[in-house]
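Some notes on the structure that comes next.
A single protein chain has been omitted from the complex, and every remaining protein chain is retained in its original position.
After this line comes subunit A, so read on.
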Amino acid sequence: MKLLVVEDEAKTGEYLRQGLTEAGFVVDLADNGLDGQYRALSEPYDLIVLDVMLPGVDGWRILQTLRAVENNVPVLFLTARDSVADRVKGLELGADDYLVKPFAFSELLARVRTLLRRGSGQIATDRIQVGDLVLDLVRRRATRAGRRINLTSKEFALLELFVRRRGEVLPRSLIASQVWDMNFDSDTNVIDVAIRRLRAKIDDAFDAKLIQTVRGMGYVLEEPEDLR
């Protein structure tokens, strides 16, 4: 997967490249609008991360140019100005998602993965398995090592999110948004509590733990080594 990052702030750009490279992407970095526009038009990318405020050609212009030549590469734009007008403008111009600075890197990573997955289409399935955990998506039931686990509907939705995006670190804000449709930061540790309760049901009775805490980033569900 090849990504283009257009960001003029040197430190931010460098860390974005490092972070995304370490997450397994091939990353090109352009540090000004002109360069960014040239690369976006001349090379095939799977996704572009675009800063709006750029010297030379701004992010809006690059986006417009891309869409004008019917280049439909997914674009995630970064903005420091969190105004509704800005967001609406970006989405109208054909951007696929946006993030307001300052953002958590895990949030960016999660959004990037969502956008990349969108193109390929989600696999229509009625059963997902990770190690010895099996989710029956039709009957909304979970079993682990053959034992039925009683989950509330929200707990099931939470587990389903982890399973569908296994191996990805999910930041708390993304979990709140995807499972509860709460698109703002709660000033409580409600997500941590919800995950603790989910762990109590699916992990506590087993030696191999599925859900891991990644400090400072969020939570991830991974298939433990010994269950592979």
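The definition used in the following text is that contacts are C-beta pairs under 8 Å (C-beta built on N, C-alpha and C of every residue); 3 or more make two chains touch, one makes a residue touch a chain; residues count from 1.
Keep in mind that, in the parts below, contacts and distances are computed from a predicted model.
For the chain that does not appear here, its UniProt entry gives the protein name "Sensor protein", which is one of "histidine kinase", "Sensor protein", "ABC transporter permease" or "Nickel import system ATP-binding protein NikD".
Residue-wise, the contact with the chain that is not shown comes from A:190, picked out of A:73, A:99, A:128 or A:190.
As for the chain not pictured, it touches subunit A at residues 82-84, 100, 102, 104, 152, 154, 176, 180-190, 193-194, 197, 215-216.
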